[in-house]
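Of the protein chains in this complex, all but one are displayed in their positions.
Here is chain A:
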Amino acid sequence: MLQLNASSSRWSAFLLLCLVLCSLLTPVVTVKHENFKTCDQSGFCKRNRAYADTALSTSSWSSPYTLEASSVRLDKGLLTGIVTKKAGDENLRLPLTVSFYESGTARVTIDEEKRRKGEIELRHNSKARKERYNEAEQWAIVGGTVLSKGAATTQGAEKGTTRVAYGPASAFQAVIKHSPFGVDFKRNGETQIKLNGEGLLNVEHWRPKIDKPVPEKKEGEEEKREGEDVTEAETSGVTVDDEGTWWEESFGGNTDSKPRGPEAVALDISFPGYQHVYGLAEHTGPLSLKETRGGDGKYTEPYRMYNSDVFEYEMDSPMTLYGSIPFMQAQKKNSTVGVLWLNAAETWVDITRSSSSANPLSFGIGGTTTTNTHWISESGLLDIFVMLGPKPQDVIGAYSELTGYTQLPQQFAIAYHQCRWNYVTDEDVKDVDRKFDKNKIPYDVIWLDIEYTEGKKYFTWDPMTFADPLGMQKQLDEHERKLVAIIDPHIKNEGNYYVVDELKSKDLAVHNKDDNIYEGWCWPGSSYWIDCFNPAARTWWQFLFRYDRFAGSATNTFIWNDMNEPSVFNGPETTMPKDNLHHARWEHRDLHNLNGLTLINATYTALLARSPAEASHPIRPFVLTRSFFAGSQRLGAVWTGDNQAAWPHLEASIPMLLSMGISGFPFAGADVGGFFGNPSKELLTRWYQAGAFYPFFRGHAHIDTRRREPYLAGEPYTGIITQALRLRYALLPAWYTAFHEAHVRGEPIVRPNWYVHPEDEKGFGLDDQFYVGGTGLLAKPVVREGQMESQEVYLADGERYFGYFDFEGYEGPGMVKVSAGLEEIPLLMRGGHVIPRRDRPRRSSGLMRWDPFTLVVVLGKAGDAEGTLYLDDGESFDYEEGAFIHRKFSYGAATSVLISEDLAATGTGGSKKAKEYLKSMEKVRVEKVIVVNAPAAWNGREEVEVSEEGAGKSGAARKVVMEWFAGEGGKAAWAVVRDPGVAIGRGWRVAFA
């Protein structure tokens, strides 16, 4: 019997195992929550949330932070002082600076004197730095930090406050309260942003670990300890803190040694009167951020920012993802303000709202909602930038000035990218390339995932499968197509691999807590990680990309940096231990969220110097990153990581990309078709239709999925997908112009309703439709299954809108129904805009270079229209020397004249390159002008008069044929000017009357 029992239990165990194995076969579609921390599992988050709970539930709560009035100095825009924190008998000194910049941005920084001076002791003989991390700005901030000499203290400040007026026309004020310390930022006398208004400021000061005799834990003590969690700030002088998470924390079998003890920084930032806040990219929830402390439709966890490789991430969640931008904008009617929390450590943000009604009977009208946010970071400085708007463009402009503008990408980079994990051989790539041509589907870039390498050793090619990479790239180049190959930051630990040999011998890898080389697991197995914080590592990295070293790479090879969170398969939360050491002995915890940025920074510079010849006339690098931080936009494009072939992922892609757009990193896309799983043909088709409106437009698929190149879908799907792709290509001039606006002004490329209509409160929560740049194109891609009838589109204003394809007229404000059959993309043109287009389908965007333009002039209610076009060679940096065309097209109802004006304030006349470029574009003309909503008065007219500036024929007017068509049904009347023949780079006028 005993034997029977034993064997039966053995069998049942076996069956269990079988069940476990079987469960692998069924698709698992939920994120592995157990792999990632909740706030409760993250000591500093838990401590600070508890701190907030105590503060908010204590009626007589007083923040223990005081600004010593006598220490305050304001000199040339820089205010300094000492904030003291009362902790027990001690008054800890926290140096404060408040900077007032020319741009109108203010910055508040709090450090800790003891750590700064190194007057602390590290445990475990750690070699880590003692200071709070103060180098985030070296990576994230590139401009906008000129101090404003005009900032001045104002008289008549209330007692116990210092009041500084600054900003444009001194319309801004910072009211610094001394005790408790806090700052109110006002614009035109009205408070917009409050720091420490709720008293949640918390700078965890350094303290020695006192090894108390550990009292026997008793059941009953649990509750007591709970209550004492937050007594650190109590003034009783007896600190009985919960030290449980101060000195060591374990998660998922990994222990963080925390040699510096507790060191979190936290602060509450309130936006009085603001109901909506946006930002904190990237998360999968709605664009307008939700409350996070529970309740109906609210999250229970704070928004988390700790760049992680989140496998099969879930929808509508505050969980962290691959990248983070700790930038938030608050929106109320006609006012936008923003804050940047410059901290690269793990960060959590709680959001709550409180309402006060001026008149309790008026239900919201006249009442105000205040959004309160609570920012908590594990280490580093408390460092925040405050932007007071008032327009969305002011805030994003100020943010972009600080962190840098989106790189102006090469034109191919904004065309269509075809990717798959993996194209298996060079012949496979060439075959796909041919098939696109054969099926008349345009594309610009084909991608290689990790399998092209020999055994996951980057900078090598698998000799079995990619025997002739140069031959492959030559074929691509024949139609000006590019190859993007993946290079990840983990370097395989294997003998006879020069890259790892050099990495080790030069000591350029990340170190572990004992200051030895850190070894972890990633795609290749045992690996080391390049430490791009190290200048020597970056120099070496550049060297690796040279054509003579990365044999098989060519001038049309570009780079994809994946896994740069960094993803470490056997590390805590799939990343590095926080006590790892980087260059200059900073702990990984201090700079984790910057890690991805440093890698693409190294790759970007590497791509500028692949050969001496190129170094003197470089082409613009293209680098795709998965991980990012504030500032990454300067260096490349980003995608939303490993999504799934499911409708909710298509739906979520839109708010996610809108969020990236208003967070200063608009060059973003989601994998079209969905990475994991097989999309239905309807889903694939709808995804292409949506993807045609992603700033970064790439189809991608997991290795286990069926092939899904557009030509495989079959009819009618392939045809519909091809139309969507060709629409993207036709509109490339508009997209490129939008990218230029992002490049010079930081503007989003796809723009949410609130950004375009900050006066329209009803549209503040809208995140499923958007405008393309400044073109007036309003898109609302279909993202739900079986939705074939129509799509409701919200019109924010009273302007007239027209169907892009059928010129059907719509009038706002309010919801309108737009036809949405499978072959249709709900796309409207807002009246008052001019949309530049190139109507000739070509095989790639490079082959459209010499094609003529079509201008679509959409007359608005007032009968006017205006638009811009930016154009350059699409690949070099010559535009920096003026080699570009930047035109403004405007049509005035009063004059009935369409004119093209030069917007290039500088450059065009000057440099040699500028002249050469303009000369090369001389023959590129406008072949067609389409006027939508053309005045009925044009009925019967058959000609317009065209005149063009420039040598030889200046002023000579020509007659050109025009045809007017009446609008039938609800359609707008329209007119076509037949081949005005004017050069796109010249000034000209077309007189319609």
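By our rule, contacts are C-beta pairs under 8 Å (C-beta built on N, C-alpha and C of every residue); 3 or more make two chains touch, one makes a residue touch a chain; residues count from 1.
Keep in mind that, in the parts below, contacts and distances are computed from a predicted model.
According to its UniProt record, the chain left out of view corresponds to "Glucosidase 2 subunit beta" among "NADH-ubiquinone oxidoreductase chain 6", "NTF2-related export protein", "Glucosidase 2 subunit beta" or "Cell cycle control protein". When you scan A:369, A:876 or A:920 for touch with the missing chain, the hit is A:920. The residue from A:807, A:870 or A:938 that touches the chain not shown here is A:807.
Considering the whole complex, the residue from A:124, A:546, A:849 or A:958 that touches the absent chain is A:849.
The residue touching the chain not shown here, chosen from A:722, A:737, A:868 or A:933, is A:722. Touching the omitted chain from chain A are residues 3, 6-7, 10, 13-14, 16-17, 20-21, 23-25, 28, 32, 35, 309, 311, 424-425, 427-428, 434, 438, 440-441, 462, 464-465, 478-480, 521-525, 567, 569-570, 574, 703-707, 719, 722-724, 726-727, 730, 804-807, 839-843, 847-852, 920, 923, 927-928, 930, 965, 971, 974, 976, 978-979.
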